[in-house]
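Starting off with a structure, shown below.
Complex shown without one protein chain; remaining protein chains in place.
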Amino acid sequence: MDTLSQLANGFAVALTPMNLAFSFLGVLLGTAIGVLPGLGPALTIALLLPITFKVDATGAFILFAGIYYGAMYGGSTTSILLNTPGESATIVTALEGNKMARRGRGGAALATAAIGSFVAGTIGTLGLTFVAPIVVDFALRFGPAEYFSLMILAFVTVSAVLGNSAIRGLAALFFGIWLGLIGVDLQTGQARFTFGILELLDGINVIVVAVGLFAVGETLYLAARHRYGKDEILPVKDSLWMTREDWGRSWKAWLRGSAMGFPIGALPAGGAEVPTFLSYYLEKKLSKKPEEFGHGAIEGVAGPEAANNASAAGVLVPMLTLGLPTSATAAIMLSAFQSYGINPGPQLLMTQSNLVWGLIASLYIGNVMLLVLNLPLVGLWVRILAIPAPLLYGGILVFATIGTYGISQSPIDLILLYILGGIGFLMRKYDFPTAPVIIGMILGPLAEQEFRRAMTISQGDVTVLVTRPLSLTLLVLAAIALVGPYLYRRLNARR
Amino acid sequence: MQQRSSGAIAVAIGFVIVGLVVAYETSQIALTPLYAKVGPKVFPSLVAGGLILLGLALLWDAWSGRWKAEDADESAPIDWPALGWLGFGLLFNVVLIGVVGFILASTVLFAAVARAFGSVKPARDLAIGFVFAAVAYIGFAKLLGINMGTGLVERFL
Partner (left out) sequence: MLTRRDMMLATLAGSTALAAGWSSARAQAIDTLQIFVPAAPGGGWDQTGRTIEAVLKANKQINTAQVTNVPGAGGAVGLPQFVNQWKGRQNSLMVAGMVMVGALIANKSPVNLSQVTPIARLTGEFEVIVVPGTSPHKDMKSLVEQLKKDPGSVSWAGGSAGGTDHILVGMIAQSQGVDPKKVAYVAFAGGGPAQAALLGNQVTCGVSGWGEFSEQVKAGKLKALAISADKRVAGVDVPTLKEQGIDVELFNWRGVFAPPGIADTDRAKLTKLIEDMAASKAWQDELAKRDWMGILQTGKAYEDYIKSENIRIEAILKGLGLA
C-alpha cells in the first residue's frame, strides 16, 4: 500500500486529543529522566509497563516513543550546562557544549542541540517512514567482521580528542579500553579484572565513568583552584540566541550528523555512541575553525547531537520492520507489544499497520513538541550557570549521586564514581584528555567481541576482514581518515 | 621547556604500576578449553602491553621535563583545605548514605562542597542542600516511583 496514505492514516490516529496528550506526557517525562545520569528511557518504560493493562496499545506506544525521543533531548541539556552527561549518547556533546557554556555561549549551545535534534529526529523519522526496508537489508549484511572494521574506523576518531600530547592521549585511550574489559567475558564466561567484586561482573557503566571523570573530576579540580580565581564561568553574554554565524556553522553539521546517525543506529549492533564519535571527528576535520575545537566549537555540539537523535530513529528500523530489539529500550518496548498479545516480528507492519503508523506519526509530532518545549526553556536553563559556585557545584555532586546511587542503592557504584572523580582530577591537573577514556571504553570491548566472533566463524582466518567487500571498504575508509589529512598536507606543501 | 616535575613522575610511575597490575591480572584469567580462536586473554594482553609501554613513555617525558602542560600549570598552588572539605563530603556520603539515607547524606555533601568553594554560611548551605535533596527525593521516589532507599528523614515522607 502507498506509504503516504498509510502515514496520513497514522496521523489520523496520533492526532486524537488523547494520543496527543500521551505524546506530550511522554516527551515531558523523557526529558526529565534524560537529564538524570544513569536513569534512561529503558528503565522508565519498564517502570510504566503496568499501564499496558489500562491504556490501549496505540496510546501506550505513543507515550513510550515520546519518552525515548525526549530522553535524548534531556541528556544533552545536562551535558552542556553541567558537564554531566545524562545518557551515554550525549557524552560527546559535553566536550564542546560545556566549553561553550563556560564561555557564556550556553544559550547557543542549547539552541543548536535542540534544533539539531529536531532536524535529525525528523530526518531519521523520514528515513524510518520511506527507506526502512532498504536500510534493514543493508544493515543485515553487517556481520562480526564488518562491525570490527567499523570499530577500527571509529577508533580513528580518537585522534580528534588526543589533546596536547599523543602519548598522554593514547594512555587515556588504553586506560579506557581496560576499564571496558572489566567484567565477565561474553564469549567464554570468564571473569576479567573483577578483583573478586561481584558488582564488577557486569562491567562498569560508562555513564558512571563519564560523570566521574567529567563532573566530579572537574569539581575537585576547580575546588582546588577556586580560591586563586581561575576558571570562572563567564556570564551569558551578547544574545542568548544563535547568531547568523552559528546558523551557518550548524546546519551542515546537523545534516552530516543525521546522515551518520540514522544508518548506524539501524545496524543491530551499531549503537548511538559510535555515530557521535564519527560526527565529532568529521566536524573537526571539516571545520574552517578547527582551532576552536576543545574550546567550544558549535559544530562539535550540532553534529553529535544530530547524530544521536537520528540514531534513535534508526534503532526503530529493525524493531518495526523485523521485530528485532537492538537496544535495551527496544527490548522493553517489544515486551510491551507482547502484553497486548502482539508478537512483534517481520509481519508487524502488515498485521498492526494502524499501530505502527500511528507510532511513526507520533514521532513527528513528538519531535515538534520537544522543540516547542525546549526552545523557550533555553533562557531558563542558562540561568543555572548564574548560580554562585558553592551552590552550583554542591548541586552538581548531589545530582551525580542521585543518578548513580539513587537507582542501585549500592555504594559500589558511588565509590567507583568518586575514585574516577579523583582520577579525573589528576588527569585534568596533568593535562590528560578525558574523552579518549570514554571512546576506548565504548569501542574497546565492542571491537574485541566482534573480532573474536569473526574469528570463531571464520575458523581463525584473519583475511575475512579484507575479503568481505563491506569490511574492506570500512578499513579503507579508516586508512583514508588516518593518513588522508597527512598526505593532503604533504601534497599541498609540495605544490 | 619546563622543569622536571615530581608530580608528573609520580603519575607516570602510577601508570606503569596500573599496567603491571593489568598484566598480572591478565595472567590470572582462567583459560577455558572452550573453542575460541581468539581467547579471553588476547586483548587484555595487548592492553597490558600498551599500558606499560605508554607508562614508560610518560616516565621518559616527565623525566626529561618535556611534559608540557598547557591547561594545568604545575606551579599553581593547590587549595588543600578545599579539597579536604570535598573529600570529607564524598567520604561521608559513601559511608553514611546507607545508614542515614539519601537526603541527609546529600545535605552534608552539598554543604561540604559549598564550603570547599568558599561559602561561609554553613547554616544556609545545609538548609538549601536539605531542600534540594528532599525535592529530588520526592520527585524521583514518589512521583516516578524509583526506589531510593530509606533513611532517617525518608521515613516521614
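Note that the chains take the letters A and B in the order they are written out, and that residue 1 is the start of every chain.
The rule is short, and it goes like this: a contact is a pair of C-beta atoms (placed from the backbone, for glycine too) under 8 Å apart; a residue touches a chain by one contact, two chains touch by 3 or more.
Fair warning: this is a prediction, and the values are worked out from it, not measured in the lab.
**Q** Looking beyond the chains shown, say which of A:Pro325, A:Gly358, A:Gly395 or A:Gly440 touches the absent one.
**A** Selected residue, touching the omitted chain: A:Pro325.
**Q** Which residue among A:Ile67, A:Ala269 or A:Ile402 touches the omitted chain?
**A** A:Ala269
**Q** Which is it among A:Ala14, A:Ala42 or A:Leu392 that touches the chain not included here?
**A** Of the listed residues, the one touching the omitted chain is A:Ala42.
**Q** For a quick check of understanding: of A:Asp246, A:Glu292, A:Glu305 or A:Asp413, which residue touches the chain that isn't displayed?
**A** Answer from the full complex: A:Asp413 touches the omitted chain.
**Q** Could you pull out which residues of chain A are in touch with the chain that's been left out?
**A** So the residues of chain A touching the missing chain come out as 38, 40, 42-43, 46-51, 53-54, 88, 139-144, 183-189, 191, 198-199, 201-207, 268-272, 318, 322-328, 330-332, 335, 338-339, 341, 343-347, 407-410, 413, 445-446, 449, 453, 456-457, 459.
Criterion: only the chains that are shown with their structure count from here on.
**Q** Please output the residues of chain A touching chain B within their complex, sorted ascending.
**A** 33, 36, 39, 44, 47, 164-165, 167-168, 170-171, 174-175, 177-178, 181, 185, 187-193, 195, 219-220, 222-228, 230, 388-391, 393-395, 397-399, 401-402, 405-407, 409, 411, 414-415, 418, 421, 426, 428-431, 444, 448, 451-452, 455-456, 458-460
**Q** What residues of chain B sit close enough to touch chain A in their complex?
**A** On the chain B side, the touching residues are 7-8, 11, 15, 18, 22, 25-26, 29-30, 32, 34-40, 42-44, 47, 50-51, 54-55, 57-58, 61, 67-72, 76-80, 82-83, 85-86, 89-90, 93-94, 97-98, 102, 105-106, 109-119, 125, 128-129, 132-133, 136, 140, 144-149.
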